[in-house]
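One structure is given here, and the rest of the page talks about it.
Note that this complex is displayed minus one protein chain, with the remaining chains in position.
On to subunit A.
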Amino acid sequence: MENAAPQLHKQAEARAPCATDYDDDVVDAFDAREVFDLIRDINDPEHPHTLEELNVVQMNQIDVDDTGNAVRVQFTPTIPHCSMATLIGLCIRVRLLRSLPRRFKVDVEIFPGSHVSRDQVNKQLSDKERVAAALENPNLLQVVNQCLSH
């Protein structure tokens, strides 16, 4: 294990309820918090903690443009040479693939300056065919599903 004792961070409170939550006439737009809620519970492949606890994903590193149909998620590996960065990115991508409507264009990237081979990982993560091919691999799919299960 590369980072045996990672620093843990406090989890965010549940989203505060709002008066219009149960009002059928009001349309709730997608926002950064909603996307954050989707990915914060993903388990880290190495540690028994979630990505939120390890500060791998943070709300201010998520951009959502509901009308422009775009979502961009940046994540920060716990250490700059983390070999799990690609797997974490893949997990985030798969979770968003399964949970967001198809109209969104989703980008998953490493936060600038937080990883030594950032460009390489980003390229892998944005290559649709490679992602699809990775998910064809039953062993890898099993690992991803484990990270995504609560």
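We adopt the following convention: a residue touches a chain if its C-beta (ideal position, glycine included) is under 8 Å from a C-beta of that chain, and two chains touch if they have at least 3 such contacts; residues count from 1.
Here is the rule we use: contacts and distances are computed from a predicted model.
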item: Protein name, per the UniProt record, of whichever chain is missing from view ("DNA-directed RNA polymerases I and III subunit RPAC1", "Nicalin", "MMS19 nucleotide excision repair protein" or "Translin"); value: "MMS19 nucleotide excision repair protein"
item: Missing-partner contacts on subunit A, residue numbers; value: 4-5, 7, 10, 13, 16-19, 21-22, 24, 27-28, 34, 37-38, 47-48, 95, 98-103, 145, 148-149
